[in-house]
Structures are given as C-alpha cells and as structure tokens.
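Note that one protein chain is taken out, while the other chains of the complex remain in position.
Then we have chain A:
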Amino acid sequence: MLNRKKPEIVDAIVVGLGANGGTAVKVLAEAGLKVVGFDRGPWLRPLEHYSGDELKFVNRDYMWPDPKMFPRTVRYDENAVAERFPFSPLPQMVGGGTNHWAGWVPRPRESDFMMRSLHGDIEGASLADWPFRYEHLEPYLTKVEWAFGVSGIAGADKYEPHRSKGYPSPPLRPTQYGKRFYDACNKMGINAFPIPHAMVTNKHNGRDPFNQTSFWNQYGDPSGARSNTLTSFIPEAVATGNLEVRAECFVQSVKLGRDGKATGVIYIDPDGNEVEQDARVVILTLGAIESARLMLMSKSPRFPDGLANGSGLVGKNATFHEYLFAVGLFDKDIDEPLNGFAGNYISGGSLEFYETDESRGHIGGSIISASQTCHPINWVFPGRPTWGEALKDADRNYYNYAMKIGLILHDLPVESNRVDLDPTVKDAFGLPVARITHSPHRNDIAMGKWQVDKNVEILEAAGARKTVPVYLDKMTGNTCHQHGTARMGADPAKSVLNEWGQAHEVDNLFVLDGSGFPTATGVNPTLTMMANAWRCSEYIAEVYSKGREERLVLSNSMR
C-alpha cells in the first residue's frame, strides 16, 4: 500500500456520517469550523439509487453492511464462543440509519434521565442518571424537529413533557389498520395518537415530498419525504464550503499524541491506500457498537485497553432495545381489508404504558405502535407456513387481513452486556470485529411479556380472530438501536464521557452518538441522540474550540 501525501490538518474530524455525524457536521460547518467527515460506506444519490425493490432492500442487503465484509458476532453466554450474526446492522453509509428507518421520533420523558434516582439499585442492573435533564435537551429537540422535519400533532400525546413549539408538518391520514388501532384504543381508554414521524408531508425547507409508495421501512426513499441526513443536514453542511465528505473510506484507528490528545485518524481510502488525517478535534459518531469498537482498536501505551478507557467501561452497559409485537389475523369472508402493505410503517401509537407502575411487576415501560405488515416476500406473519398448500392459502387469505402492534423494549443496562473485540473473527480489512455478549435482565423479559400481552388485548378489541404474540427470547438487535457503550457521567471512574460527550481522559475526543446514553430511554432514540449531538457540537464550536470550558452542574432540586 502506498502512503499518500498527508492532507492538511483540519479543525474537526467526524467519523460516521449517520444521524449524529450528519448533525455534528451541520452544526460545526455552519459555525465556521473546517471539517472532514468520513464514512466507510457509499455516498448514494437518492433520486438515482432508491426505489421500491423489496428483494434488493429487504433481502439482499443493498444498504446493510455486507456480512462477509463487516461481520459481527454474538454470544448469549459468557463462556460460549460467539457466532457470526448481523446484530444491529445499521446501514453503514452516508446518512446511516436515517436512510432505512421508519422514522419514529417521539420525545424522551423526564423519567428517562433519572432512572437511578427514581428506582435506586435494581439487582443485576447498573442504572445511572444522565448528567443533564430533559429541560437541557428541550431546546435542541425543538431545533431538530424543525430543521430536520418531523410530522405530528402537538397536544395529542397526553403524557408528553413540556414542548416549546409544535410540529412543522401534519401527519398523514390513518391507514386502515391505523384506524382500527385508534378505535380499539378509544374503547379501552388508551391515548392513541400519531407517533411523531421523521417525514414531511408538506412543503418544508425546500422539500416537496411525493412519496406515497408505501415502500418505507428498510427502503431508501427517493422523494424527499423521509427526513434523512443524507438529503438534509449533510448537503447543508457541504454548502457552507466547510465540509469535505470522504465516503467509502474506512477509519481504522484514532491517533494519540504524546500530550495525551487525539491527533487525528488513520484510514484506508477507496483505492486501498493508508492515509493519515490530522485534526484539532476528533468526533466519533459511528453508532454505539462501532464507536466502541474503534476506541477499543485504538490502543496506545497510554491506553493499552483502548482509547479513553482508563475506567474499563468502554463497550460495557450496552443496551439495544428489541422490537417485539403481536400480529392479529382477520377473516376475509367477514372483515374489511386492512391493507397492511400501505402506509409509512407506523400509524397510530401510544405511550399510555410508558411510566413505571409497580403493580405490573416491572419498572419502566414501552412505547407501542400499529404498523405495516409490509411487502409480499417478507410480510410479517410469524408462523407463516414455509411451504405447500398451507403457505399458499395463508398468503391468499391473510396478506391483506393482518395487523401488527409493536413495542420498543426499554431494556435495563447491565454491566456485563457489552461490546468487545472478537478474538478470532476479522473483517474484510483484517481487523477484529465487534463481539456482542448479552443476556437480558429479568425486568426486560417481564416488561416484554406484559406489553406484548397488552398488545394482544388491543388486537382483540380491534376484532382480530387469531393472534400471534412475539415474546423476548434473546436480543437480536432488530431495532438497530444502540446505546450505552461509553456512558456520560460526572465521575470519570464510573463513566467514559462527560455531559458534553467529551472523553474524561482525552479532552479533544468527543463521542456524540448513543454510546453516551447511561440508560437506553424507552423511546426510539434517534431524536434524543440528534438533539444531544447538536447540543454537544454547539459546545465544541462555541466554547471548546475557543479555548474555554464550561461545566453543567445540576442543582439539588434536579438530582
């Protein structure tokens, strides 16, 4: 491999241009910092590359990491040898998970920031409070909702904490199954409403969406309806003249200088050359699995166990959520069709069961939503017969007569649930892959069971004539939500990052993705992550880069 001429030093490097990297480059470039953004995947052009091809997008991993190039391994027992499995396979490409996502963007709740204060020590879990509170994030939640584009109805969510502004875009009309969900919830006294959605349905910020194809969750969207950093924040950052995107470039380590500061990164360019890029600030936004992996791979005499890992906590306390659900089947001879293929994945949801109610036998709770049963090859019917006349009849009778109510499992942090480097399996660049070790906390199992059963009740109230509940057995990473592998906190012995996502031990290293989440929150995390990335990037641009330092101290009343 040739060593190409070393490029000029820049103000900031951002590694991983997904939801959070996309937010960071926008804030930094607009503030005038010179930024280089890296992504290991391609910089696709939605108008040219995206369409409604189920085979390509859902079955053949066009946007997902190739399991031979970028494998992961997982084990469910400390003593087992981890097996290859595409655990939590976020698209590794410019725009990241905002390319494929359904785009649920509910706000977090006040309780999400103080699980330790509210619940104390829970045996087997490692609950921790966040180093800031909902009120610190609220202005940034609003910024993201308006700059990125979110549809919703203010005042519809009975349990939402204070919001300072409504939504820029109204929701779409309900789907057939969405209407059934609203009716059933009203019968049961459940507050159903359109879950805030990362899409715009009107003209907004130069967007003029035309997508009514229903090719949504897991598909790329050519229309500008879906809010995606690939089509919003990243081009806005490029337009400032301050961002250079280097796509299909694989960052393999962060360099550390003699003074204990990060000096830049080493990456492999698309032609296979090893190149160094220096910067004054290094920001990791690869997602909680790959950010932890990159830190663990960046070993030095000062940090033999991985960058900024004096605490030994990098990779630990990983939380992943899990998508659980129940499906209901209806009778085509009697019932109206539900057209489960139609819609933009979610249509009607609720946070009625979100807050702790000890009488349920678990702490915390889940957001739920009615959602698409999707397209013909992979339609969501667990127990769909695999072959023969039964398969044919099942598809014919139930494809348009099924509905699904899902939930996001708010799993508790457990220190031994972690990401580390697999001792034997390597990626296409010869580097050790991320290994997941996971065993659910008993609260996770109990919460999943309780909520899936509740979803069955709602389906029955909606008129379902058969139900298929899907309970938690083990984590598969099917939500692609990743958090906790480099906790934020005040105490360097008990956390990796401070309240600005800044490494306690390497002051020009920031990790601005879900890695910093001390607890998972029970909502889909991307809005919270992007708001936090915005908040911390603003700190980098306005305070840190000007040679200053500020501390956010929680008053006693907030603790």
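Basically, a contact is a pair of C-beta atoms (placed from the backbone, for glycine too) under 8 Å apart; a residue touches a chain by one contact, two chains touch by 3 or more; residues count from 1.
The rule we apply is simple: contacts and distances are computed from a predicted model.
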Hidden chain of the complex, named as in its UniProt record, picked from "Sugar ABC transporter ATP-binding protein", "NitT/TauT family transport system permease protein", "Hydantoinase/oxoprolinase family protein" or "Gluconate 2-dehydrogenase subunit 3 family protein": "Gluconate 2-dehydrogenase subunit 3 family protein"
Full-complex contact with the absent chain, from A:Asp271, A:Asp305 or A:Asp357: A:Asp271
Touch criterion as defined above, residue of A:Thr73, A:Gln218, A:Asn417 or A:Ser515 at the omitted chain: A:Gln218
Touching residue (missing chain; options A:Phe38, A:Phe193 or A:Phe233): A:Phe193
Contact with the hidden chain (one of A:Lys6, A:His49 or A:Lys426): A:His49
Residue of A:Lys6, A:Arg60, A:Lys426 or A:Lys494 touching the missing chain in the full complex: A:Arg60
Chain A, residues in touch with the chain not shown (by the definition above): 41-45, 47-56, 58-62, 66-69, 84, 86, 153-158, 163, 165-166, 172-176, 178-179, 182, 186, 191-193, 210-215, 218, 222-223, 247-248, 270-272, 325, 329, 331, 337, 339, 341-343, 348, 374-378, 380, 382-383, 385-400, 428, 456, 465-474, 476, 478
